[in-house]
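Excluded from the complex is one protein chain; the other protein chains are retained at their positions.
Chain IDs A and B follow the sequence of writing; residue 1 opens each chain.
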Amino acid sequence: MIEVAGLTVRYGGVTSLDDMSLTFEQGTCGLIGPNGAGKTTFFNVLSGFVRPAAGTVRAFGVDLLSMAHFRRARWGVRRTFQTEQAIEELSVFDNVALVHEHSKLGSATRRQDVLDAIAFTGIDASPEAKVRTLGAGQRRLVEVARAVVGRPRLVLLDEPAAGLPDEETRHLAEVIRQIPEHTGALAILVDHDMSLVSACCETTAVLDFGRLIASGPTAGVLRNDDVIRAYLGVA
Amino acid sequence: MLDTAGPAASRTGQRSPLRRPGRASVIRGAVVTALLLFTLFGLPALLSLYYIDTMTQVAIYSMVTLGLGLLVGRVGLVSLGQAAVLAIGAWAAARLLFATTQPYPLVLLEAGLITMAAGILIGLPALRLRGLYLALITLMLAGAITVVLTTVNFPNGGHGFLGYNGSLVNIPPIRRPSIASSDPAYFRYSVVVAALMFLLVFVHIRTRPGRAWAAIRQSEPAALAAGINTWFYKLWAFALASFITGVAGGVLAGSVHYLYSIDFPTQDSILLLAVVLMGGVYSLWGAIIAALLYQFLPALLNNWGVSADWLTIIFGLGVLQVLTTAPAGLADQVPRDLARLGRLLRGRFRRPAPSAGEPQ
Partner (left out) sequence: MPAWSDFEPFIVSGLALGGVYALSGVGLIVLYRATGVLYLAFGAVGAMGALITWSLIQAGTPGWVSWLVCVAFGAAVTLGYGVIFGPALARRDPLVKAVATIGLTLILYGVADLLWTTSGGQARSISFPTDNSGFSVGQVQVDWTQVIALAAGVAITVATGAFLRYTKLGTAMRAMANDRDITATLGVPVRKVEAAAWLGCGVLAGIAGLLLADLVALDATTLTFLVISSLAAVLIARLRSITVTFIAAIVIGVLHDLLTPITSLTNYRDMTPFVLAAIALLVLSRRGVMSRSREEA
């Protein structure tokens, strides 16, 4: 459960998020919108990379904005990046373990959690393999595994399927769809690929020029006139 | 952040994804142990006193290049001030050695810790900057430290906090440990200290800090998103490198007996970065190669009567070559070139089928 109220972000003279308010209850939720609508900015606010000019974000009752950025990941805000950021010189296992190293759990439990996450995402490589030897699709899965290991609360996926072939996108969609059930987290998916969003998300919100213009069950939102206008640019 | 990686980076990494860690690390451990034993017991017998002294300096500077290589290669922080950090370590050790009768290892530890404290003091504000700005502020601070050292001078048995005896007569030498007063013994002593420092870094990069540094070097946002306190781990790297460099300064103090501030000019920091890049920043061997480039080659050329300026020129060419074509430095390039040479020779002798094209 995440509640965003009045969130405003300005860069210099540009307003990237304009008084955005939004609530996602549970499951995998979609966040769509044209380029520059503020989707990644929203994620960056949640990650703590961007300090908003105004607004509040409560996740599962906790005031997210007051938390130091690196602590948010430990608390359970996890994300993937538009340009995939699996750590090249570490093994698959170490990549996933990275985020879990600070938890108070015993090392055997942590190890099992990491292996579970790797198995959950269906990475088709040895856990000992260095990430730089993997292909683009596998690297994306490593990133997703890193986002779901342990006890994530919010899983933010920023265009995870960008540049992947259909086959791998289908597999990824399946994984994303199962994240809430498997981990208990709320997953938010940003993507341009409408078929991916409709395959994964029950709920979807639409941003345009930093403002929320629609939100609700995915099928309904995608038929909404405002949304079609924002996307196709017709009056 | 120094992306020495550049376009050629992925190529260097495509080795041995299926390496069996067990056997390979046993072999590597055996090789390292054998090399270390040879260096300790074989090498001094083979070398003249001139080269034993040189190799002592190599051992000392391998710690300096180890620290700098750690910063540049593992964490992606470029410091242009390591010569000044070394000077701080040497100064602290010299002062302690004149002021107290503490055992030498304790002095080394203290010198390391004092330098580490200085490194943290520098790092706290400096690490707010990144990339080029971080490199330049370290250069500026090193310049400032050098000016201060030129004025206060190194301790030489005088009184007061600075311990400088301005009269320049009856200057006692900086003492060495009693078990290592001869030059060959001091060489062994330096090698052991250096080996301990390498071990310290090795343990770091194989455990949590090493993984955190790898994440930071690739992308700070990704590291933050993985819950890594990037500020803390960067400061840790800075502190560790300063500690090692400070210990190196302590060993240096005993090796040369007399310290002068003109021995630590700011340009040495620049030269150190050059040799570290040439040696290779992604491998611990690179630090040893860098130290050989920095101390052994000049001694060799000096012995042959060749001007050390040639070396400066070669270092300059080396930096350009590393940055444009071979980001992983000699530590990576030499084995690959040897392998290529081997293939080439085999090809010459066996005259393979024309289809077996030579890569490049």
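Throughout what follows, contacts are C-beta pairs under 8 Å (C-beta built on N, C-alpha and C of every residue); 3 or more make two chains touch, one makes a residue touch a chain.
From a predicted model like this one, the values you see are computed outputs, not experimental measurements.
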Which of these, B:Thr100, B:Ser181, B:Asn303 or B:Thr324, touches the one chain of the complex that we don't see? B:Thr324
Of the residues listed, B:Leu68, B:Leu277 or B:Leu330, which one is in contact with the missing chain? B:Leu277
Interface residues of chain B (partner: the chain not displayed): 1-4, 6, 78, 125-126, 128-133, 135-137, 139-141, 143-144, 147-148, 150-151, 221-222, 225, 265-267, 270-271, 273-274, 277, 307, 309-320, 323-324
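The definition used in the following text is that only the chains that are shown with their structure count from here on.
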Would you pull the chain B residues touching chain A in the complex into a rising list? 10, 13-14, 17-18, 21, 208, 211-212, 214-215, 218-219, 221-222, 224-230
Residues of chain A that touch chain B when the two form their complex: 47-49, 69-74, 78-79, 81, 85, 87-90, 94, 97-99, 101-102, 126, 128-130, 132-133, 146
